[in-house]
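The complex is shown incomplete by one protein chain, all other protein chains being positioned as in the whole.
Read from first to last, the chains carry the letters A, B and C; within each, the first residue is number 1.
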Amino acid sequence: MTITITDFLVAFGVAFCGWALQTSVSGITRKTVARMQKRYGPKWYQNFRDIFKLLNKRAITHGWVYDFGVIMALAGIIGTAMFTPVANIVVFKGYDNFFVFVYLFAVGMLGMAMSASGSGNPLASIGVMRALTQMVGYEVPFMVIVLALIHVRDTSSISALVDIQQASGWNLVVMPIGTIVGFICLMGMLGKKPFDTYIAPAELASGPMVEYGGKQLGMLMIMHEIATFVEISLFVNLFLGGGSNILEFLVKYFIVYTLASYVSNVLGRFKIDQVVTFYYKIPILLALIQAGMLVIFGWGV
Amino acid sequence: MKEIKLFLGPQHPGMHGNASVHMYVEGDIINKSRLVPGMLHRGFEKSMENRTWMNNIGLIPRVCVVEPDINEMCFAQGAEILNEVLVPEKAHYIRMLILELARISIHLMSLGGIGGPTGLYTAMYWAQADRDLLLDIFEAITGHRVYHMYIVPGGVRKDLPEGIEKLIIKTLDGIESRLPEYEDLIFNNPTMQSRMVGEIMLPAEVVWDLGVTGIGMRSATGEAYDLRKVNPYARYDQVEFDVPVATYSDAYTRMKLKMLEVYQSIRIIRQVLDGMPEGKPNVKISRGSALKWTVKEGQIYSAVESSRGEFGYYMVSDGGTSPYRVAVRGASYPQGLLGIEKYMPGTRIDDAPLWFDTMGICSPEIDR
Amino acid sequence: MAKKANIKKDKVKKIVIDKSKSIIDAPSGMFSDKINEPFAHEMIVSKDRSENLTPKQRKRKWKSMANYFSANSLWMLMYCTGCCAIELPQAMTSRYDMERLGMGPMATPRQADILLITGYLSLKTLRRLIYTYEQMSEPKYVVGFGPCTLNGGIYHDSHAVINQLDQYVPIDLYIAGCMPKPEAVMNGFQDLIDLIEVGEATGWKDYHARYEWYKQNQKEALGEVMIHDEFHE
Partner (left out) sequence: MMNSTNRPGMNEMVNELKARFNVEEVTFVQDHEAHVDLHRKDLHEALTYMKQNGFRQLSAVTCIDWPNEKIFQLIFNIYDWSKGNRFIFRVKIDREEAMFTTITNIYGGAKYYEREVHEFFGVVFEGNDSALKQLFLEQWDDLPPLRKDFDSRAYSDRKYVKREYKTSFGEKGGEPFERN
């Protein structure tokens, strides 16, 4: 398959629309969460205003590593988003392998970590350290589940997985325990409470982001929104059968994100050691059980 | 691992008030820590010497921002005892009403405040919304939301407005009916339990070593060491209430005791409203201008039970129109300064903001 | 809350007059012309004839858009310098819900747009406040609460509390009351938003222009602005 310039444009379109979508959805969620907290909340487009305001502010720099890391993070995440299959839009067909996501995602995170450490603030270094620790926590159960899935479905292409699910039922039905584990890991990926230890405003003053202000923070916010878009799309595609059309995909997307926000709204924050022990206890056990059920006994397939 | 120096505050979302904790951390564990107070130092004790006894009523509520009424009570009580003023029965009851309402309001703030360090912002929003209803009551009674300047030597400034009882009962019923929700949200919440149970211990020996009073003391020693019971002031000996105690003092227990104290305060307020005597709410303490009111020569320590423990004024009068010297004993002095120095090391940096909330540390009363 | 899409002319005028009062003490001639240039009026006019814009006007239009974003997404720094901070939680939470105005608390000065000086400032705080203010990224705004920031208020004779804050950092808006009720706080923030939308909240430009003057005042009160944050044993 040849990749044309149109494909690139469409891919950029996916990334851009993903950003716009996630920013709106999170705005709506802010509003609904506010209702749970007995208040009205901001306008649904508040996040757009925040981002544009930040891009409009004056930038300060803490050295070239700091600046370059932000650009690298943003570029890495946009690159990841370009591969994301949304409903029936799969731009680079055949390249939307799960492992592509894993590696490309790491580029973005690495850029973020590099930049944050480059800012020289001790709180940022602690935050980065915690973020990496947390990653070690949720990656293991998530990988166990996804590898088991790949093993039984015999493909690691996301769009192929979606096609199989469209034909023979969602993975939610095939592996309910695995979906729960996947959702818990998704909460960790998104940095929703109780897994927002690396941001922890109370003691770390927003952790890696502590030294960011102005344009860089705006870029990081864009990056964060796109990263959220990629992660939730991945979850929808892996476990909820993607979408046969855009609308179905959007509905699933909205439900997953809103659910994650609501759950996080009534939970406190773990300490970092509690995060790791939590992931290494129940989710990993459940993940192994589910993997055993799938791979050894072949239940549900 | 390398030891690094961290500043917690003064500008920090996890801090309660304007104070700073300097600490050396290794990984996440705090090795050494010190409170750096004085950012709220206003020279209260000096300013009070420069003002007349009556002018001071406007100044003293500002010693502790979140809980101003105890200051007024201390000051008024001390001046009355020195001057042998007999306060009418009704004033005592109104004072109890105000003090207990203030206690509920600060406990609600603290219950919600636990949401800050632990990230449970919903609790913060709920508790502040409920606290606001109490501030409405204060506004109706005293005319101010936070600094009431209501308890004055000789009684209270003015009588209760008509029909306020209904508003108070209605508000308290509402708050009491919502307290189980707080219990579900904060105390039965597994993530919150993992943050609070067994964390930030305060054993009984430490209590005596530091001189911690209030909830910290009661939760560790298991004795009802409450000034309202031990040395009843106002008319606390005429109302029935229990003092919740415990023998295992972790963050969870202390928060729970605050919650239980809210129930008891509601109970007291109900009794106060039922038994409210008739009569005048104040006596005239001076002939002519109140600004020229003098207090007889003498020294007195007047203490009341605040939400954080024993809060007292050591007042010295030389018979003049202004106090000769007033020394404030802030209730959070021991746990705030010495406690952080001696017993915060060993906890994690995640616990440092929680320390402030559960120990009950109010930086304005430390700095003064 | 009624959204003020069109700022009423008389309201703008009123605020502009208030603003000029607070900088009246400053030595004259220190302002560059641009800082005091009010473009509130032009902005309202330029809506009508938007086709034939000169480059300068076009820049202004872009500026007004920028002002719109700055005004409607104010992140405040959680720094409680004094008593008035006790009413901020009320203004922030359910009953008054500051987030309706797009305002929210932020953890670090780098991320924040407004610095709320909630009440009196002791010398020790002022030193840290100057650090904090200089760390914030521009444009930044300062709101002074209560009389203590204006003239010392009830602590006018205290040995530890400064009396007139705008000598040390530029203030864009004062909110009256001791302490200001949440209604007053919300109203003040709405006024600040209006000021920013018309480009009148220029305290940070003033700090640039009269940097020497501010530094001089800071040194006079503080001795040295440097913080010696030694670990007291």
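One rule holds in what follows: contacts are C-beta pairs under 8 Å (C-beta built on N, C-alpha and C of every residue); 3 or more make two chains touch, one makes a residue touch a chain.
All figures in this text were calculated on a predicted structure; none of them were measured in a lab.
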(request) Using the contact definition given at the top, list the shown chains touched by the missing chain. (result) B, C
(request) Quick one: say which of B:Gly119, B:Pro153, B:Pro334 or B:Pro353 touches the chain that got left out. (result) B:Pro334
(message) From the list B:Ile29, B:Ala290 or B:Val316, pick the residue that touches the absent chain.
(response) B:Val316
(message) Applying the definition given at the start, please give the residues of chain C touching the unseen chain.
(response) 25, 123-124, 127, 150-152, 156-164, 167, 217, 220-224, 228, 232-233
(request) Could you please point out the chain B residues that touch the chain left off the display? (result) 37-38, 41, 43, 45-47, 50, 81, 208-211, 213, 217, 223, 225, 230-231, 298-301, 303, 310, 312, 314, 316, 324-325, 327, 329, 333-334, 337-338, 367
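In the analysis below, only the chains that are shown with their structure count from here on.
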(request) Examine which chains touch each other and state the graph shape they make (line, ring, star, complete, other). (result) complete
(request) Please report how many Å separate the Cα centroid of chain A from that of chain C, as a whole number. (result) 37
(request) Find the geometric centre of each of chain A and chain B from their Cα atoms only, then give the gap between the two centres in Å, rounded to an integer. (result) 44
(request) Quick one: which residues in chain A touch 2 or more of the other chains? (result) 37-39, 201, 205
(request) Name the residues of chain C that each touch 2 or more other chains. (result) 93-95, 107, 109
(message) Touching residues of chain C toward chain A in the complex: what are they?
(response) 66, 69-70, 72-73, 75, 93-95, 97, 99-100, 102, 104, 106-113, 136-139
(message) Could you list, by residue number, the parts of chain A that touch chain B in their complex?
(response) 36-39, 122-123, 126, 193-194, 196-197, 200-205, 265-274
(request) Spell out the part of chain A that touches chain C in their complex, as residue ranges. (result) 30, 34, 37-43, 46, 49-50, 52-53, 56-60, 201, 205-206, 209-214, 217
